[in-house]
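Here the complex is missing a single protein chain, while all its other protein chains stay put.
For chain A:
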């Protein structure tokens, strides 16, 4: 790979290479807003509400979780709580990014909206600050534009299709969750957390009000950490 020296002395990648990587991620993931628009419509969410979520929440897993919880009959507070807890990982991305990008304070409230899995992955993969800033910006911009456009198209398309279940579109949500989960299951600890959460989530479903079983299942994370701490 061709590298060039930046004025600061750090090794930087050519701008075209950074832009190409960033667009690759932004376009591929941005297109999956279509799955969100369709899932939202299948869950009984209006086109306007689906678009508001993509424009203003802009973190995919939380959006899918919220519409899924509402479709299952959860109250707005437990539904939002599940979405919120899924979004907390973005705070830790922001922490890494604030050191890497060194953004002026005035820009941070704007940049914060784009602090998600994909922009963080692209920015952290860059060797220097200048290419990290470029990668973050191009990924954020391309993903934001496409994610919102495809959300609108998916929501409109699903309304035109009518019964989304007949088309198998109710399977899109869980497939998205599985695709996000799979790369996280690296060690025995993560697999233990997933297994316990699965048992809690399904086991409590028939007995607790809608939305609560997911929140109780989240306790699998501290429970497994506590057990691990006791054993070592």
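By our rule, contacts are C-beta pairs under 8 Å (C-beta built on N, C-alpha and C of every residue); 3 or more make two chains touch, one makes a residue touch a chain; residues count from 1.
Assume contacts and distances are computed from a predicted model.
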Task: Protein name, per the UniProt record, of whichever chain is missing from view ("Branched-chain amino acid transporter AzlD", "NADH-quinone oxidoreductase subunit I", "ABC-2 type transport system ATP-binding protein" or "Ferredoxin") - done: "Branched-chain amino acid transporter AzlD"
Task: Hidden partner chain, residues of chain A it touches - done: 28-29, 31-32, 35, 45-46, 49, 52-53, 56-59, 61-66, 68-70, 72-73, 75-77, 79-80, 82-95, 97-99, 103, 108-109, 111-113, 115-116, 165-182, 184-185, 189-190, 193-198, 200-202, 205-206, 210, 213-214, 217-222, 224-225
